[in-house]
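Please see the structure below; I have some questions.
One protein chain omitted, others in place.
Up next is chain A:
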Amino acid sequence: MNIIVCIKQVPDTAAIQLVRINPQTNTLVREGIPAIINPFDENAIEEGLRLREKYGGEVTVLSMGPPQVEKALKDAIAMGADKAVLLCDRAFAGADTLATSYTLACAIKKMGNYDLLLFGKQAIDGDTAQVGPGVAEHLGIPQVTFVRKIEIENQTIRAERTLEDSFELVEAKLPILVTVTKEMNTPRYPSLKGMMKAKAAQITVWGLQDIDADPNRVGLTGSTTQVIKIFTPEMRKKGEILRGEPDQMAEALVGKLRDSKVL
């Protein structure tokens, strides 16, 4: 079974107090913030490794981003992934979920020969949950989202989808794209041998030309959405608690409502 796990590098939530938004570009300031693999993507990696242990095959991790994303891919290799590909090109920068899913789909087409694509259910920074489904659409393959359990038999997958107050059992043919939830498994720690392997591993880096992508459909150019403004909502003012006897409080309340022209 050949499995491709798509991962995203995100700011470490433990360092959330360091996270800032660049007011000009409306994007995250990533410099100086510790980066980690998106936690849901760790569940996806873990599931990929477990399926490989059961059915054989290979686990390839794929990501798009600046050169520092190599660290996330190496962490995935330390966990046990076989190889890693990084999509890194200035042309890819500023991509929204549509452009990102198109770019990833181009790379996956180029890799070919896959049975299962695994994604985390969403990234903890953007929280859109759109890139996984987008990739499935670009590739024209079925998708099952928010999955907490997978069984595979005779090229058929049975997946349990987590819904609000129930779960849904879905059956489908491979190849398929699955996005996974936290309940699916507990991601393993990297092993020392995996870490040694990761240190020496060469990450394959592909640019625009390597994946035969349409330059008009990647990066900022290929994005149909644009973030106009990012802001922190104003804190609601603290309420005031009136104290005293009921009639005193009522009087004070009426006075305040008059002052604020409500009455």
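Here, a residue touches a chain if its C-beta (ideal position, glycine included) is under 8 Å from a C-beta of that chain, and two chains touch if they have at least 3 such contacts; residues count from 1.
Criterion: contacts and distances are computed from a predicted model.
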Name under which UniProt lists the unshown chain, selected from "Acyl-CoA dehydrogenase", "Chaperone protein HscA homolog", "Phosphonate transport system permease protein" or "Spermidine/putrescine import ATP-binding protein PotA": "Acyl-CoA dehydrogenase"
Contact residue for the chain not shown (choose from A:13, A:68 or A:191): A:191
Contacts of chain A with the absent chain, listed as residue ranges: 188-196, 199
